[in-house]
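The complex appears here without one of its protein chains, the remainder shown in place.
Chain lettering (A, B and C) follows the sequence in which the chains are written, and residue indices restart at 1 in each chain.
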Amino acid sequence: MFAKVLIANRGEIALRIHRACREMGIATVAVHSTADADAMHVRLADESVCIGPPPARDSYLNMAAILSAATIANVDAIHPGLGFLAENAGFAQMVEEHGFTFIGPTPAHIAMMGDKIAAKRAMRALGVPVVPGSEGSLADEAAAGFAAEIGFPVLIKAAAGGGGKGMRRVDSPDMLDQALRIARQEAMANFANPGIYIERFLATPRHIEVQILADGQGAVVHLGERDCSIQRRYQKIIEEAPSPALDDQTRQAVARTATEAMRRIGYRGIGTLEFLYADGGFHFIEMNTRLQVEHPVSELITGIDLVREQIRVAAGEPLGYGQGDIHFSGHAMECRINAEHPLTFLPSPGRVSDYHAPGGPGIRVDSALYSGAVVPPDYDSLVAKLIAHGRTREACRMRLMRALSEYVIGGIATNLDLHRALIGEPDFVAGRYDINWLERWIASRATHP
Amino acid sequence: MFAKVLIANRGEIALRIHRACREMGIATVAVHSTADADAMHVRLADESVCIGPPPARDSYLNMAAILSAATIANVDAIHPGLGFLAENAGFAQMVEEHGFTFIGPTPAHIAMMGDKIAAKRAMRALGVPVVPGSEGSLADEAAAGFAAEIGFPVLIKAAAGGGGKGMRRVDSPDMLDQALRIARQEAMANFANPGIYIERFLATPRHIEVQILADGQGAVVHLGERDCSIQRRYQKIIEEAPSPALDDQTRQAVARTATEAMRRIGYRGIGTLEFLYADGGFHFIEMNTRLQVEHPVSELITGIDLVREQIRVAAGEPLGYGQGDIHFSGHAMECRINAEHPLTFLPSPGRVSDYHAPGGPGIRVDSALYSGAVVPPDYDSLVAKLIAHGRTREACRMRLMRALSEYVIGGIATNLDLHRALIGEPDFVAGRYDINWLERWIASRATHP
Amino acid sequence: MAAVTVDADLIRRLAALLEETGLGEIEYEAGGHRVRVARRAMAPMATTLAPTLDAGATTVERNHPGAVTAPMVGTVYLGPEPGAPPFLQVGDKVLKGQTLLIIEAMKVMNQIQAPRAGTLRRVLVENGAPVEYGEALAIVE
Partner (left out) sequence: MAAVTVDADLIRRLAALLEETGLGEIEYEAGGHRVRVARRAMAPMATTLAPTLDAGATTVERNHPGAVTAPMVGTVYLGPEPGAPPFLQVGDKVLKGQTLLIIEAMKVMNQIQAPRAGTLRRVLVENGAPVEYGEALAIVE
C-alpha cells in the first residue's frame, strides 16, 4: 500500500480523499493555490505545498507544478479527485512516467471515454444501447441531412464535451444552422476542439447512471444505479439511489449490461456509465472515468467506501469480493449545496460567518466549510454535500428535510432554501420527475412567484 | 400516530428525540430551565416552554411543571429521554393519569426494574443468570455473614441504585462495617432509600448489555449486544458493538436469553439488560427501562432507528418484523465527549468559542453544541457523542481516530484528547480490556507521566 | 499607584441593557469612570429561536423593576372563577401579599400574590392564557 499520497484537488473532494487516506494509514500531501492557503484540505493534510496563484490554470490545472510538488514531497501516488485533471489522459500518462501511481484508470481508458463519439462507438460495439445519433463528428452539411433523418428535435453535442457545454437543442431545420455555429464556437472555447455530433433529443428522459468498481484483475462489480434527473442546465442538484423509476428487474438489467461492458474492456478503478432512460429503454450517453460528486449515495446503500476501494485497486490489490457480496440496503439522497443565490443562481463567494452542519442518525455531510472559511470566486460553487440514508425512500426524504432545517451557513448565499423547497414538492415526494423537471419548476416559479 | 410530543429532557438526547419526531412528522415541544433558554433543543423545537430555574429539581425533575407544560401545549405524549424522570415509575403513572402517553414501558415494568433486588429476583426466576449475591436488602449483621459465605472481595450496592452511586468494593471482613455505613449513607442521599445488597465482586469482567425492542403485542427482538467495558467510576466512556470478546454463538445465546425473558414478562418499548461477562459466563446486573446514551452503536450496526421504533410502539403500532428481519452489518464505536479536563476529569462548564464537528463517511455526531453555546454547570457533563461505523472493527477504529482528529471544541475543556489517546492504545486496538482497564490505565499515567 | 476597582455589576447591568435595547455598543461616563461595552460581532447561531409561549411579555418587561413574574408554568386566570370580575383593575392600589391573579397548574389554583405594595400599572397576560416560568405577569410599583 502507498505510504504517502498527493491529493491534486481542493474543496470537499480533497477532504473526502484525505479522509480515506487517513483511515488507511496513508500520509497526505495537499496542494493548493494561494487562494486556498487556509482551506480545510490544507489544514488537515499531513503536509501541504502551495503550487500557484488563484487561477486554476496556474495551480490546480498546472501539471508541472503538481508533479514538482509530488517530487519534493516524495509521494507514492497522486489522486486527481474530480474535475481539473481527473479525466486528462495526458496527465495520467505524465504521472506514471514520473514514477508515481495515478489513482484512476489507465490513460488508454481515460482517453477512450474522453472522446464522447469514440465512447459511444465502443459501447455500441460492446452491446450497450446508445442514443440514436451520428456515428462521428459531422460537417455542417452532413449534420443537416442527419438531423432530418433522425427527426427533430435533435441535440447538438461537443465531441470533447461534458458538463453541458457546447450542448444545444434544435427544434426545427431552420434553427439548425445558427445552433451549429454556436455549438462549434462553445466546443472550441471549452475544449479546443470544434467537433460536434448529433443525437435524437429525448423529451422527458431520466438521467440514470451505474457505478462500477473494478480491479483490472478480473473482478468487476456494480454498486447499483443513481438517479440524477434533478438538474439545472445539465448540472445535477439532487441525486438518489435506488431510482424511484425502476423496478428491480430493470435496474439489475442495466447494471449487468454496464458491468459486462467494463469486464470486456478490462477496466480498472471506479467509473460511471451514464444513461438516459426514456420509454422503458436505456441510452448510453457517456462514461466518467473518475470519482463522482454523487458517489456517497452509492456508498450509503452498499456500505462500501468507494475512495478506499479506488486507492486499493490503484495499489494493485484485488477486490477480494464479487457481485454476490454487495448488499443493497435502504435509500439514499444527496443535496448539492452551492454557494449561489437560491433563485437567481448567481455565485456568492465570500467569508462564511456562521457554520453549523446537521448531525444525528443517517446524516452525512461532506464539506470543507467551517466558520471563518473563505469561498474563493475562482472555482466551482459546490461547497457542501448533504447526504441522507433511510430504510425507505420516504424515511430518507423526511430525514433529509429534517437535516436541511438544521443546516446553517451564514455570510454567503447558498441554495439551501432551494433544496428545502424541492424536497417537499409533491412531484419529488412521488419520485415523478425527469431531467427537465427542475427547469420547468423554476420557470413556473418565475411566472407565478 | 402522535401529532405533538413534549420532550422532557435537555442536551443531545433531547435533540436526538426531536430529530426522530421531526422525521416522523410529529411536532415537538421543548421544555427547558432558564439556563437552557438558548440551547439547541429549544432552538430547533416547534414550541418551547420555560419550566423553571437552573437546578434540575426545580425544572427537569419538576413533574408538576412538566405536566403543566404538556397541558398548555396540548401534546399527545411525553418522551422522558434518559436520566431525570426517565425511570421514575411514579412520573410515568402521572403522565398516563393526565391523559398523555408516556413514551416508555409500563409503570409496572419500570418499578420492577427500578428495584435492583426485585429485578435480580425476577430475572433469576426467568432463567437469566445473575451475579451470586444476597436475595434481598440486608441488615448489617446479616451482611457480614453473607459476605463471608460468598467470599471476599464483595461489592455493596444500593437497592434503588444506579450509575455507581452507593457502590463499594470490600476486600476483607474488617473493612465491611465502615463500608456498609458509607454505602447506606450514599444510598440514602442519592435515592432516599438506605437499602443495600451484596454481590460477589468479579475482578476483571466485561460490561456487556443486550438491546431489546418490544411492541407489547408479542413481538420482541434484540439488536445485539454492546460492550461498554471502558469505564471510569462506573461511567461508560467508550462503547462498541459487536463485543470483541464474544464469538457468534456466545453473543447469540445471551441475546436470546434476554429476548426470551422480555417476551415472558410482556415488556413493551426499548430496554437494556446489563450483564457482567467473566470466565465465559454472563451475570445479569440490572435492566434499564429507557433509551440509553450508547444506543447509536446498535442503530449503526442494524440500520434501525431505535427512537423512532420506541415512539411507534408507544403509539400502539406493532413492530411489523421479527428477529429474522434484523441484519447486522459491520462494527460501531462511540466516544462520549464530556465537558471535563481530559486528565483531572474536573467538569468544565462555559461558553463554546469554536465548534466544528467531523463529517464524511461512516461518522455520526449527536451533539447539542454549537459555536456560542453555553454548557451550564448544573447538569451532566456529556456534550457530544461521536459514533463511527465501519465494515470491520479496525476500519471502524481508524475512522473514529480520523474523526477525532477533525473535531474542534474550543472555549471549554473536553476529554477529546483522552479519546485520542485511548483509541490508539494497543490494548484497545486488540479489544483486550475489562471494566477496570481504564482505571488502571489512568493510574499508570499518573505514576509514569 | 492606586489599584483600579472594577465595578463588575455596572458592566453586567450595561450588558443587560445592551441585550434589552438591541444596541451594538454602549459608552458610559460618570464620576470619573468611563465604561464602554460592545456586543460580540458574531451571532451565536443564525437560526431563529423556536416560538415561545411568552410572545406577549418581552425581555424589557421581564426586567422591569416592578415586574411580577410567573413562579411556575400554567394557565393564568385574572379572577377567582370563570366569568367573575378580575381581582384587580389597572390603577388599583395593591397591598403586599394581595392576590393579583391565579395560575392553574396540575389542576391546582395557585394564588399569585403581590411581592410588594404599590399600584397595579399594567397587566401583561390575558385571562386563560398559558404562561411560562419567569414570564412577566404584571407591573406593580
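Note that in this section contacts are C-beta pairs under 8 Å (C-beta built on N, C-alpha and C of every residue); 3 or more make two chains touch, one makes a residue touch a chain.
Because the structure is a prediction, the values reported are computed rather than measured.
When the full complex is taken into account, the listed residue touching the unshown chain is B:Asp354, out of B:Glu97, B:Glu135 or B:Asp354.
Taking the complete complex into account, A:Ala69 is the one of A:Ala8, A:Ala69, A:Leu82 or A:Leu400 that touches the chain left out. Within chain C, the residues in touch with the undisplayed chain are 1-6, 8, 11-12, 15, 18, 25, 27, 29, 32-42. Residue positions on chain A in contact with the hidden chain: 30, 34, 38, 42-53, 59, 64-65, 67-69, 71-73, 370-373, in rising order.
By our rule, only the chains that are shown with their structure count from here on.
Mean C-alpha positions place chain B and chain C at a centre distance of 39 Å.
Computed centre separation for the pair chain A/chain B is 42 angstrom, with centres defined by C-alpha atoms. The centroid of the Cα atoms in chain A and the matching centroid in chain C are 56 Å apart. Residue numbers of chain A whose C-beta contacts span two or more other chains: 354, 356, 406. Taken residue by residue, chain C touches two or more other chains at 42-43, 45, 47, whereas all remaining positions touch fewer.
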